[in-house]
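For this depiction, one protein chain was excluded, whereas all remaining protein chains were kept in their positions.
What follows is subunit A.
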Amino acid sequence: MHPALLLLADSRLPTGGHAHSAGLEACVSRGLVRGPDGVAALLAARVPTTGLVIAAAAAAACRARTTVWEPWDAAVSARTPVAALRDVSRAQGRALLRTARATWPSPAYDPLGARPHQALALGVVVAAAGGAPADAAALAVHHLVGQICSGAVRLLGLDPLTLAGVHAGALAEGAATVTEAVFAGVAAAGADDPSLLPAATTPLSEVLAARHAQADGALFAS
């Protein structure tokens, strides 16, 4: 593994991810997730849907030999119907690019614009850091799982060892999603056709993400 990729996976890299729980807080505040089993169930649903979509977009952006990102940006936006989540994605994309300019300088970032979607920024940064589409997809899944699991420590006060087991289990199950994402993302990049990106989703997450953004007093931004 390229050492740079370890830094991209590290939560100490300042990209703003700690401010997000990837939908966990909305579930916890409604009593829908109360313990490790609930966290595991949430992860098992979110990784093959939301996780697949962002991982495939990251893999595609890592492989795409383009400087025209507008169609890819529009494709990710169309797959992110909740306005608040598009803002979250763009804020994190911007933060990631700012960090990447200091860590792995590259002219490849400029065509992405000032506020690219996080998944697209991640793919381009992974390429600049020497990684492959499979790395970009794995990092996207890793960050989604990590946000939910670290959110669970803060929101539910779960035993860290139990949660580490849930975390590892989700990443092991997530390997299939990463494979599927790489396949779809590389195919979309090869055809230069963002409409080939997957769009799997689940209904309650969408509703709760929108409701969470409309609510006051939340600990996490998403």
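Keep in mind that, in the parts below, contacts are C-beta pairs under 8 Å (C-beta built on N, C-alpha and C of every residue); 3 or more make two chains touch, one makes a residue touch a chain; residues count from 1.
Operating definition for what follows: contacts and distances are computed from a predicted model.
From the set "Amidohydrolase", "Urease accessory protein UreD", "Tricarboxylate transport protein TctC" or "Cytochrome C oxidase subunit IV family protein", the protein name that UniProt assigns to the chain left out of the figure is "Urease accessory protein UreD".
Among A:L6, A:A78 or A:A164, only A:A78 touches the chain that is left out of the view. From the options A:A9, A:A45 or A:A132, the residue with contact to the chain not on display is A:A45.
Listed residues A:A4, A:A19, A:A132 or A:A200: the one in touch with the omitted chain is A:A200. Although one chain is not drawn, its touching partners on subunit A can still be listed: residues 23, 27, 32-33, 38, 41-46, 49, 74-75, 77-84, 86, 195, 197-208, 210-211, 214.
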